[in-house]
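With one protein chain withheld, the remaining protein chains of the complex are depicted in position.
Showing chain A:
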Amino acid sequence: MATATYPIQVTYCGICSLPPEYCEFGGTTKKCEEWLEEKLPDMHSKLYSQEVLEQNMSALSVDAQKRAEKDSQKKAARAEAASAKLAETRATSKVLIKRIERNKRKYVTAVQGLEAFGLDIKKVAKDFGKKFATGSSVTKVPGGGEEITVQGDLSDDIFDYVVENYKDVPEDNLECIEDKKKKKADG
């Protein structure tokens, strides 16, 4: 490594994004190891051979080893909990496509909840605008959070578009509703 030509090409772990040699300090060591074994068998054998593991262990005192062990277990548990939580919110959270009547025959369509699926709603809003050739913007919701507001009655089109283009969002979690509350208040 010493006199390699610059810039050095560094490979990063596909799971935790750190250089593979630091995977052991992340919470997802197990997954990282599997990933490395599959993608870069050379490096895997270098980093995870018995010899290296033993050497790593012997560098620390017994006491410190125990503490490190405990710590890494805690970290792993936390990482697992976090990923489980993420999966759960993904499974349970709903995307609402609302058709809101604005002025008798005119409608706007509001889309809520896309951010739970790891989408950047600003970008999605831009895409909607491009796809449907209408105004599309991110607006703040009074209760906190943001939604995408698209001009025109596009609830069905948006439903199809989201199903088609954003595979992360399961179709069952999409819901179309018609919002009439506003009209009542007006009338």
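Convention: a residue touches a chain if its C-beta (ideal position, glycine included) is under 8 Å from a C-beta of that chain, and two chains touch if they have at least 3 such contacts; residues count from 1.
Here, contacts and distances are computed from a predicted model.
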* To do: Among "Ctf8-domain-containing protein", "Ribosomal RNA-processing protein 41", "Protein ROOT INITIATION DEFECTIVE 3" or "Translation machinery-associated protein 20", find the name that the UniProt record gives to the complex chain excluded from display.
  => "Translation machinery-associated protein 20"
* Check the options A:18, A:76 or A:176 and report the residue that touches the missing chain. => A:18
* In the complete complex, which positions of chain A touch the hidden chain? -> 1, 6-10, 16-19, 21-22, 25-26, 55-56, 59-60, 64, 68, 71-72, 75, 120, 123
